[in-house]
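The complex is shown incomplete by one protein chain, all other protein chains being positioned as in the whole.
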């Protein structure tokens, strides 16, 4: 452990908190030394505070940690937040005021103009907002967020198309139940069924996409002009959000050039060799019945986004399928990659 | 039984054939008296020829029928075809030549310019093609087809919007496994998974829609100018295709007027009181998480198409969810309703 | 409606309450005129008090009823109880004291020596306990219960074997998620998974079976000497509990005689022609891969118990599969059948 950066988890007993612990269990740079949760869990060992619900084994070292209340004070400088949105806003602000670097998966601060909403392959440069954030808010700490899980799978596939002028996107999602947390979606609602709405998800996809693809400025982000229309559904899949996207572009480089752009796409994580970075952020699949959640969600440890079936759309321009692991690339892994970016950019110093 | 019209089933041992038998088991006008299937089944009782795979009980009277080969001769004038596409083309032609009225669910003749492709609520007037069909082909019989199951759920929802000028449609499907027949989709491909392609389905939706909504003329159908872009997926649902549709219209009557148009939509089956007609072809649902296959696919005996979530789409105009029972309204029930229409239109005389 | 017996539902907004309303929607003898639920729902129309979660349409007449608190007073004499076990004990007692006939699906009073635990085909004679119940408790009303859903599928199949001397039963269950109520089992726990425990269910099966098959006496029920060992699991099925049972009998009449006993088994409901009675309580299926929940749970409106695969067991004697609809024959339908029995036995007079 010696030499590793100590990290804390806000909301350690929840679904995302468990995912953080799983994601960090063998991390070369970070080590979990502090767990924060609600009053109900505080004072217990993590083992006693919550049943573990992931196939990955819970590290004994973490199981032995005492859970504390989610107030700043004893937590390490770097904290990951998997807090529920009902409390994340205030708690994360309190930690930032107290000097912590909060890397959050919660939605509360995502659309704050001075909070970077980052997918490291796409808009690593948005971290430059942190200076203005610190100044304007008077925080000695920082808050950095990652997008909603559905947004990430879409924006990753859009990023290599940005050079051709993104104008319009219509996207339909088929989302896994793990995105709803625990207990989350009732089995009576989803076994052998489809629910044609993931509450709150459509506006997030429509606005977050514009911010992430936008231009960071002195006092916020100039949103990208792309117009996004999202329709969301829940399907009986455990992990892996599948999305059917149709895009209108300013210029038409041809189908092959689009596929090549996806295949060759890389970003800061690949250039900097971040530990959680997949070799290629997008795995383009040639088979016409891929990607599939069961076969492809775990690709590159769940950090790759798999794309396939790019073909002309007679209405808008081109359409394709994008799919990725919603609790890894879409949540805990996204935040860990953000933290790795913060480290190489010196924000953790 | 006396007084009922005798009907035959082509492809009686297959999935669609079984659905025909189920759909017709208590029909007030039709009674199944003849079953045709492949060489392998011919000469056996229906009971021995195939295991019954529907929750509905197989009528004993039908179980006792001897299965014959699918050649014209002894079959009644009216035959329903649930034949596999690999043989349906030639067999159905042979029956039409021999004087039978073939009401087919197979895809082979659907795009034939002189074969009506009919959803009775939408384009009952296309039956007028039958005169030209008879003349041009020299058949003493007729062939009438119903659309692909995915097309039906879409076109039913588009029909009431036709008055506002349909320009463009982008649709994503989440299709049930019963659409793939038996054995059909392998369980390893679909349990807890999504397959982002239903092979052959997208072109069908894109072309059949234009024909159904088009204008019947002397020598065929002038296709409707609407441009359709379809993306199809298979999901682990037994019955009920869910579709997420976005439409661009010539004029914008406002969201309420569109919902009203859907609620008030009726067609020939409702006006003529056809036995299989649902009271309203479209059941518009106000709850924002409906329609759902498990709760709504059986609505009105599986003959209603359920629509919900009609709302503005920032890209094209409006978007909504449409869902219906793929083996009832989308296959066997669709064909039976076509046959009922043929009867009241005098085609069976 | 005129002439029908008015009935109330205790716990009308819960899962079992909804099932009661569905089960009674076209009942020839009973009509729902009163709905009781918790403080939270009281004072609202039923339509506003709870979302309806069944594929069967909610009757408009019931949707318009005002929900009242679950206290005696205005309710009709006959009330069905779908109350949660956390409150059912006291509330049902209060109703019985106030003169109501409480037909309960809750577990609280099932093992009370003076409360009949009834499957009408099996132990209709246990109603004779009601005299002692009234006398000992001083109630002007009555409480009658039906067994746990898993117990019913087992005991129905054991009943025709009773004549051969039931000694031992080992049973494994594969239970549907609807048995867990709503929201009940979390989708993360059950999609593509098995949970090898249905909490609290094994002791119920082991004790209720002995009471139902036992001998009613002056002051209770002499339990049947059969020893039952149950292992329970939850599987991703919506409706229909499947159970694998092995039995040791005192005498061995041979496999054919056992099958015949099951096929020919009838009880009071069949003899009295009760409206909810299936023609035969047990549908014995010859196919070696039946019964199956998807194909067979709705048999005879969900009131038949389907049995198959009866064959020798090299350890105990014989083994077989039994399966039935857990929310119909195993819950709401069971209670309605009990009420029908009470009516023909004069208990409702």
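By letter and in written order, the chains are A, B and C; residue numbering begins at 1 in each of them.
By definition in this document, contacts are C-beta pairs under 8 Å (C-beta built on N, C-alpha and C of every residue); 3 or more make two chains touch, one makes a residue touch a chain.
These numbers were taken from a predicted model, which means no experiment stands behind them.
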Touching the left-out chain: which of B:106, B:185, B:221 or B:331?
B:185
Give the residue, chosen from C:22, C:238 or C:261, that touches the chain omitted from the document.
C:238
Absent-chain contact - pick from A:192, A:281, A:308 or A:330:
A:192
Against the hidden chain, chain C presents residues 168-170, 172, 174, 189, 192-197, 199, 206, 227-229, 231, 233, 235-238, 240, 242, 244, 246, 248, 288-295, 308-309, 313-316, 319, 321, 323
Counting contacts across the full complex, list the positions on chain B that touch the omitted chain.
53, 177-178, 180, 182-192, 236-238
What chain A residues would touch the chain not displayed?
51, 53-55, 191-192, 238, 287, 294-296, 298
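Here is the rule we use: only the chains that are shown with their structure count from here on.
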Report the chain ID whose CA centroid sits closest to the centroid of the full protein CA set.
B
Cα centre of chain A to Cα centre of chain C, whole Å, reads 47
Please output the residue numbers of chain A that touch at least 2 other chains, ranges allowed.
189, 192, 236-238
